[in-house]
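Below is one structure, written out as structure tokens; comments come after it.
Omission of a single protein chain aside, the complex is shown with its protein chains in their original locations.
When the chains are written out, they are named A and B in that same order, and each has its own residue count from 1.
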Amino acid sequence: MANNSTRTAQERIASVLLKAFVGMTCFFLIFPILAIIPISFSSGSFLSYPMPGFSLQWYEAVLQPFPWLETLWNSLFIAICATVLATTLGTLAAYGLTVSRFPGRGLVIAIIISPLIVPIIVVALGVYFFFARVGLLGTFTGLIMAHTALGAPFVVITVLATLQGFDMQLVRASSSLGAKPMATFRQVTFPLIAPGIATGALFAFITSFDEVVVALFVASPAQFTLPRQMFAGLRDQLDPSIVAMSTLLILFTSLILIVMELLRRRTQRIMGGR
Amino acid sequence: MRDLADTAPIVQFRGIDKTYDGDVNILEKLDLDIQQGEFVTLLGPSGSGKSTLLMILAGFEEVTGGEVLLNGERLNNVPPHKRNMGVVFQSYALFPHMSVRQNVAYPLKQRGVPKAEIDARAEKALDMIHMKEFGERMPTQLSGGQQQRVALARAIVYQPEVILMDEPLGALDKKLREKMQIEIKHLHEQLGTTIVFVTHDQSEALTMSDRIAVFNDGKILQIGPPSEIYEAPNCSFVANFIGETNNFSGQVTAQSGDACTLRMANGAEISGQNILGARVGDAACMAVRPEHVKLDLEQVCSHALKAKVTGVIYHGDHIRYELDVPGARDVTARSNAHMQDALPEGQEVYIHWDMDKGRVLDPLSGAEGAA
Partner (left out) sequence: MSITAEFESDSGRAPEVSLKSKLRRAERQRQLKGLGLVAPLLTFLLVIFVLPIVAILFFAVSSPEVGEALPRTAEAIKSWDGKDLPDEATYRALAEDLAEGYEAKTVAGAGTRLNYQASGFRSLIMRTARKADEMQAPFKAAMIDRDERWGEIQYWRELQRAARPLTPLYVLQVLDLKQDETGAIVSVPENRAIYLDYLTRSLWISASVTVLCLLIGYPIAYFAAHTTSNWGYLVLGAVLLPFWISVLVRTAAWMVVLQREGMLNDLLIGIGLIGEPLQLLFNRFAVYIAMIHVLLPFLVMPLYNNMRTIPQLHLKAAGSLGATPFWAFWTVYFPQSLPGLSAGALLVFILALGYYITPALVGGPGDQMLSFLVTQFALEIGNWGMAAAAAGLLLVATLVSYAVFRLCLGARGFM
């Protein structure tokens, strides 16, 4: 949109309308998220303005061991385990898909990304049937495995994309300089694709950390995750402690986003600003 | 060059000012007339304003001041699609979702030309650029040179009054570029359309143009036929930008009629034509083309300079000597001698040139000295 070209009046009007529309949409996207933050500091117990006063009571309520902190730890534990598993399996697979074009590669890719296409409820029900058979219902292992399956496709996609931008000449150069394959991977390939792996890992983490439906089916109260707890709370009654927890989660997510942006810049710097 | 003196100019730029931020002038009080049927090249380094002027003519940029006339009518607020000019872009800008034929037919479609006529004219345009067999291909299936041809066909198919080309050959390799230069030249002769061509490649400008306008810092420094621009540059910038030039900087010590004498930093004196009317005491710079520098083993005339051969480079059709001349930098000479007759490295020589081949111009600024 070079604003110096010869433009007709209609074009100018179109440009103003576009900007107004974009502004309104951004407001629609951001407003509800920002609007709930002040309410979490309310001294009243209703979720409406004007607030009767300022108080941290709802944060106190949310920082109690039961149920909020316990479910938070469950969520973190499950998400971290699932992330480590998904990242390891996903990175290996992406590397394998890059170095060779074996027969059936297309089918393998289709299977690997299918968790993104299949509705989550179908996954949850299937996993429920399966876990019921093998005794994984109501276990951390079961939940971690299910979340790994949901997060791994993200890792594969991001690492595959990073590897496509990775100059395979570097691998040849490294081995021509006398590095053994493992040393080449450790010292050349890995450092260069690490930001891609980290991005994939963050996707996997968020996927698990934000997941409700599978938890709804396979978790027993001992494994209730934070989203599961919030879902129950929201169905039951909207109370300010959920809003306080939401505010904490917004902060947490923003922090993760900043980390990701820093990683992205680092990748851009190394890969030569693509 | 054609005789164009008595026809009215088809395009006129009058006092064009262009600035993006109000501080830096991209173009400054620029005047330029382009005659009907003329091939005019806007030549200059990047950032000199030549492309901006082209984009103003095409209607993609607005002027800050001044006016643009087409056939005597103001163009200033006419949007691009009503200007009837053909633009060939450096990146070709072929529409990737349309076949070659659809690309070429596009401008005719916009003009509501009947279907049958569209087909016939597109076919003819493709034939003109020898791309008849490629009509059904998609642009991505073509080589760079072929894409270039399609872009050309698309710009000429609706017979625009003026064809604008913005570095159209910049992305091609040297051989192909030279071939396309000749083809475009032929096309120009066939169609007789006015062409405004932007390039930073001086050899391209020299081979193709009826007239060249040399740009620097938003101004036209010199405009004229290629031979005039090359042989009679009116300033140091033009002399250095077009072709190779040896620069001898110094102070004017004597002046008589068309000639003047320059004393270099080391005290040696040289003479040449006084182009800009420099007066005694003025700093100035003499430009001498390498092919005009003569080498002798003995001092054959009084104003010859002492020099030493530091490099001998064989170019096939000529030999290039790199010379160390006290008081001047990076002096080179061209010789058509055979290699076996070449002077050896380290040879002490005297260099001189005919009086009218040394042109005393404005002193070099730092940037030009490095160019």
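By our rule, a contact is a pair of C-beta atoms (placed from the backbone, for glycine too) under 8 Å apart; a residue touches a chain by one contact, two chains touch by 3 or more.
Nothing here was measured: the structure is a model prediction, and the numbers come from that model.
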Per the touch definition above, residue among A:G96, A:G135 or A:G165 touching the missing chain: A:G96
Contacting the left-out chain in the complete assembly, out of B:G22, B:G72 or B:P96: B:P96
Contact set of chain A toward the excluded chain (per top definition): 1-3, 5, 8, 10-11, 14, 18-19, 21-22, 25-26, 28-33, 35-36, 39, 46-49, 89-90, 92-93, 95-97, 99-103, 105, 108-109, 111-123, 125-130, 145-146, 148-149, 152-153, 156-157, 171-172, 174-176, 181, 184-185, 206, 209-210, 212-213, 216-217, 227, 230-231, 234-235, 238, 242-243, 246, 249-250, 253-254, 256-257
Where the missing chain touches chain B, by residue: 58-60, 79-87, 89, 91, 93, 95-97, 106-107, 110-111, 154-155, 158, 164
